[in-house]
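Here the complex is missing one protein chain, while the rest keep their positions.
Chain naming follows the written order as A, B, C, D, E, F, G, H and I, and within any one chain the residues start at number 1.
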C-alpha cells in the first residue's frame, strides 16, 4: 500500500553547523536504509525548496506513521500524507 | 526531466451522462497513450477524492505544458505543477 | 485499518425536491449497509453544517477509495481523508 | 454530548530532553485518567504528524473547555473543537 | 449552554424577487419565534455584509444543530459554530 | 455602538511563571473595570482555545481602539474587530 | 467616524449588456450622491481589478451598514469593512 | 515603470465553441498590439495552467489599469498586480 | 500617483522598552517628515490592531519602494501595496 508524502524541512538557522551536519547524516542513513528495504521507493526534491515528495510502502497506517515519526528530522518538519489508490487509467 | 502534477477534476454535476462518459473515454485513451510512450510514468488516485497525482517526463517546460493543456479534461481541472529535482539521499 | 473522513455536501439549491429526496434515500441505504457490515463504524453530523465526520475500516487504501467514490452523493461532496494510526496514550 | 477535537502539538525543538519527557509523561497520565473515566472515549494519531484526533464526552461546553485547558501540553498546542450531533443515517 | 454562530447568506442573485421575499419572511418568523422562546438571545448584522453573528442557547449539540438546520435559509448559508465557555474574568 | 471582538492570546511559553501571573492579573482587573463601567458587556471563552469573543460598547472607533490597545496583553494578542449593526429580525 | 471599505464586484458574465449598464448607472448615481453629501469622501480603483477601496463617513455602525447594504450592486459584491481610528503619528 | 501581472482565465466551460474562439482572437490581437507598442514587453504561460505572467510598461497606475481593464477577457479573469522596483543587485 | 499601503507591525515582545521607544520615535519623525512634504497624505490606525493603512504619493514605483523600505520599522513589518487608479464614479 502506497502513500505520497510531502516533507518541508524547517531547520532553525541558528543551529550550529556541526549539529546540523550530524542530524542530516543520520537522516540520510535512515532514509537510504528504508530505500534499500523497498519501503521508501521514491524520493525527490521540490525544485527551489528545502522540501521533498516521497512515496512510502507500508502494510498499514501504523507502519507508515512509525517510519515517518522515526525520521531524525521529524521534529523539524511539516509532513502531510496522501493515501494513494489505484487509478482506473493506470496501465500497470 | 520529471514533474509532479496534481489534477483536481471538477466535472459539472449536470453534464449529461453520455457526454461525461464520452469525455472520460477520450481522457483515458489520451492518458494511456502517453503512459505507453513513457511520458506519463506514474498516475494514482488521491484516496477519497476525484483527483490524481501524476509524474510527467518532458524535455522542457513547453513539452510539459503541451501534454497537460492537451488533456481532454483540461478545461474542467485545477492543475498544479511541481518541478522535481534529484534528492541527495536518493539511492537510484 | 481506520480512516477519519470529513464530507461536506454541496447539493445545488435548484435541484428538484424529489430528485434530492431520491438521492438522499439511496445515500442513506448505502451508508447503513456499510455500517451494518462494520466498514463504517462511526458517523456524526458537524453541528450547524451539512457535513459529517466518519470513520471507515478498510483493508487498504484501494478499498477505502472504493467505498468513498461509490457514495451516491460523491459528485456533490468535498471529501478529505486522514489515515489514523494508534496513539501511544490510547488505553484500548 | 460529544466533541471531536484536533490537537496539533508544537513542542519547541530546543526544549531539554528531560523536560520534554517529563511533560509528556504527565500528559499521558492525564489523558489515560480521562479515558478510564469515559470522558475521552477515543484518541488516535494523525498519520505522519505530531497531532491527534480525539473524542470527548462532556455535560456542557464548560466541562469540555475545562478538560482541554487542563491538558499539560495545552500551552504548546493548537486545538480546534467540532461539536458533534447525531447523524440521521446513524444506525446506532 | 451557549453557542456563537456566524451565518453568511449566499442567495443566488437570479432568484425571483417574490421567491426571495417569501423565503426571507419565513426566515424572519422562524428567527423571531426562537428569540421569543429565549433560544436565540442575540442577533446582529456584520457591518457591510449579508451576514450575522448570533448566540444560541441549547441543552446540547443536537438541539443546537436542529435549530440551525431548520433555518429556512439553511441551504443558502455558510455557518460556523463556536462553543462558548465561561471566561474567568467575566463578572456576571 | 457595539463591536464584536475576537482575541487570540499568544503568551510565549518560556515566559517566567510569575511574570505571566502578574500580567494576567493586571489584564483581569483592566477587563473587570471596563465590564463594570458597561463598556465591555460580554466576554466568553472559545471552547478549547486560549481565546475569547467579547462585545465592546464605544462612542466611536477611536474609543474602541483606545480600549483594545490599552489591554495589558495587547502585545501578545491577535485581535480582529467586527462592527455590529442592527439586524432587521432582532426583536429587541 | 471613518471606515475603510473594500468592494470586489462579481457581476455574472452572462448578464445582459443593457441590464449591466442599467445597474451600473444606478450605482454611479447612488455613489455620487453620497460623495456630494460628504458621506463617501474617497473612492479609487484597485489597479487591474474590478474592485475599489473607499472611505465612508458615518455617525455609527448602523448608518455605515445602511449606506453599504443600499448599494445597487450590493448583491454582487464581496465587501469588507475596517473601522479607522486616529494614528498617533498623523499630523492632521 | 513596470508591473508584474498574473492573469488566471476562467472561461465558462459551457460557452459556445465559436464564441470562445472569437473572444480569444480579439484578446490575441489586443495583446499583440500592446506588445508591438512596447507596452506589454513580456508574456509567458504558467506551465500546466490556463494562466499567464506578464510585464506591463506604463507611465502611471491609471495607464496600467486602462490596459488591463480593456482586455477582452477581463470579465473572465482574476488579475493581480505587483508594482516592480529596481533591485540593488540588478546589473542592468 | 497614489498607492494604498497596509503595514502590520510585529515588534518582538522581548525588545527592551527603551529600544522600542527609540525606534518608534525615529519612525514617527520619519513619517511626519514625509507627511509634511505631501508624500504621505493619509495615515490611520486599523481599529484594534497594531497596523495602519496609509496613502503614499510617488512619481514611480521606485520612489514608492524607497520611501517604504526606508521606514525605521521596515524590518519589523509586513507590508502590502495596492496601486490606486482613478475610479469612474469619482467626482473629484
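A few comments on the model shown:
FYI, a contact is a pair of C-beta atoms (placed from the backbone, for glycine too) under 8 Å apart; a residue touches a chain by one contact, two chains touch by 3 or more.
Quick caveat: nothing in here was measured; it's all calculated off a predicted structure.
Contact with the omitted chain, checked across B:3, B:40, B:53 or B:76, is made by B:3.
Only one residue from I:2, I:43 or I:81 touches the chain missing from this view: I:81.
In the full complex, chain A contacts the hidden chain through residues 11, 13-14, 45, 47-50. Of the residues in chain B, those that touch the hidden partner chain are 1-3, 60-62, 64-66, 81, 83-86.
Taking the whole complex into account, chain I touches the unshown chain at residues 3, 5, 12, 61, 64-65, 68-69, 74-76, 79-81.
Here is the rule we go by: only the chains that are shown with their structure count from here on.
Traced through touching neighbours, the fewest hops from chain D to chain H number 3. Chains making contact with chain B as well as with chain E: C.
Averaged Cα coordinates give chain E a centre that lies 39 Å from the centre of chain I. Inter-chain centre distance (chain F to chain G, centres taken as mean C-alpha positions): 29 Å. Each of residues 2-3, 45, 47-48, 61, 64-65, 81, 83-86 in chain D touches at least two other chains. Working note: touching chain pairs come out as A-B, A-C, A-D, B-C, B-H, C-D, C-E, D-E, D-F, E-F, E-G, F-G, F-I, G-H, G-I, H-I.
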